[in-house]
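Only a single protein chain was left out; the remaining protein chains are all shown in position.
As written, the chain order gives the labels A and B, with residue 1 at the start of each chain.
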Amino acid sequence: MRLERDHGCRTGLTWRCDVRADPPMDRLIDAFEAHGFTLQGESFGVVNLDADGDRRHRVILVPKTGRLQLRLDYTTPHEERDAEAARVGTLLARILEEGDALPP
Amino acid sequence: MLDRVLATRSLLPEHDLSFLADAPVIFHCHHFNLFLDQTIDDALGVEAGTALRTRAARDASYHLLSSLNRKLGLVTPAERLELAAALFAAMGHGRLEILTQATGGEGRGTWLHYGFAWHEKYGQAVRRRFPADAMAAGFMAAATEVAYGLPRESMQCTETACIAMRAPRCEFTFKPGKAEVPEIDVGTAQARAVVRPSFTGLYEDKIAAIAKGLRDFAGGVAGDERGLVQAFGVFVTLHLSTYYNRISYDAWNLVRERSPASLPVIEALLRESGHVCVFNTFGGILLSPEWEGMVGKIQGDPVEIVSGCTAIGRALGFGHWTLAELKPGERLVLRTPSTYESSYWVTREGPAQQGMCFFVQGAALAFMQLAERVPWTQRPKLTQEFYVELFRRGVPWSVKETKCIAKGDMACEVVVQKT
Partner (left out) sequence: MSDTRLALGSLVKDVGGIRALIITVMPDCLMFDAWKHEQEPFEPEEVASYFGDLIRANREGLRALSSQGEDMQVTIEAGGRLVVLRELPGDFVAGFVMQKDTPLGMVRIHVKRILERLATVLPSFKPEERPKGVRVLDYLRRYAPDPHAALLRVSLRTGLPMDVLNAPEALTEAQANVVASTVRDILGLEELHV
């Protein structure tokens, strides 16, 4: 799994990676929750999950197309954003594996 | 409390104009907000520009807060000030502490939209030497007038420290002054009197369906605990269109009086604020996972992009934009029986001699730039560098507002043509 910069209106806050289209959602959400994420809601075709902690990073998942976006908390200082994304990215890789959502 | 505030929202559904209490509101991004404020300061100088922006914020906010207090039946100054601060945050403008009496006082702001966004967007490149939060200043002045029943347009406010100037937080001082003569409010009734009979255009079913979905989505969006709104990965504010209109048109009028030769220049910059908004915000919405979930993955077809943008314009409250003509690569005709700009112009300024909807002009131009010049399927990033590069290579489109409600036409019509 590779996290790459996504389009975003502020530099270095949004990142994306691909997951399996139509992943097993129950299992995937369990995996997120097991690693400290909280499900915020599922509506309009997207699933929102927030990371616990001082910084409220958010994951937005489009199950239909297999797109995952990581939105770093906007209070993350510029110079820490790449490292923070890499840190969360490592965690996401584990979650996606446990949730059986890695792309084929 | 906020639920009761939100319950005062209304819509002219066939005209896609939104109101909170009686005040016209629209969603706008920081790109637009910052660029427009900057244009006003370029036109008038920083001092007069800041004064106008503060006055416009006070004017527009008074309308909002007074009609809201009437509707909610709030009586004491404390509850009125508390509502004002909560509302400001819910609209995505940041956190305020309003510590004023009828005799003036102080205010503080954290995470204020203008100052924070300026710092984020420009702070690494430019050192700012004057404060950025006229909106917060004018809003708190109006909140104080409304809370203590003071004469409208009487409270003066100065921002004395600003996060955009690298201060840890924004600080304000207030003192009462001589009341200015208030202008007529541009509310629901005025807008209703200005709009023209509604009509539809090309791809209407698709545009209407997307606009409805987006509006439902936006209806659930409110400021977070810091008072900032992030929707579709874009930082937006629910803003008072009277603020935008007053600063734009007062500046335009002043330029026309003092240096008419500069009129085309300020018009170009007002248009640019629309262009930068659509390019970044509409572009950002199209590229967001929310759009992908709600509408589907972007394929990059010009019809898809332009009709998508038209729907976004409606959902954000800019007016009932329709596509009268679309020839990809050649020509776009955007037509609407309502714009937030013409509602204001007709109400406060009377008949115009020319098209006055500069935002729509810049927006329509950006539709074609987005449709024709962005490699949508290659996961583009609409960065500042990409944006600047588009201009370096020249803009192959011209734009003209051929009809305008402000000059008596039955619609505003903007034609974008390949040059």
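Assume a residue touches a chain if its C-beta (ideal position, glycine included) is under 8 Å from a C-beta of that chain, and two chains touch if they have at least 3 such contacts.
Since the model is a prediction, treat every value here as computed from it, not as a measurement.
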Chains shown that the absent chain touches, full complex: B
Options B:Phe19, B:Phe35 or B:Phe116, residue touching the unrepresented chain: B:Phe35
Chain not shown: contacting residue from B:Asp16, B:Asp37 or B:Glu272: B:Glu272
Contact partner of the left-out chain, one of B:Arg128, B:Arg226 or B:Arg373: B:Arg128
Contact partner of the left-out chain, one of B:Ser262, B:Gln354 or B:Thr377: B:Ser262
Hidden partner interface residues of subunit B, rising order: 35, 38-39, 42-43, 45, 121-122, 125-129, 255, 259, 261-262, 265-266, 268-269, 272, 276, 384, 387-388, 390-392
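In this section, only the chains that are shown with their structure count from here on.
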Centre-to-centre distance between subunit B and subunit A (centres being mean Cα positions), rounded to whole Å: 31
Interfacial residue positions of subunit A with respect to subunit B in the complex: 5-11, 13-14, 16, 44-46, 60-62, 64-65, 67-69, 71, 74-75, 78
Touching residues (chain side subunit B, partner subunit A) in the complex: 29-31, 120-121, 124, 213, 216-217, 226, 228, 230, 233-235, 280-281, 283-284, 287-290, 292-294, 296-297, 379-383
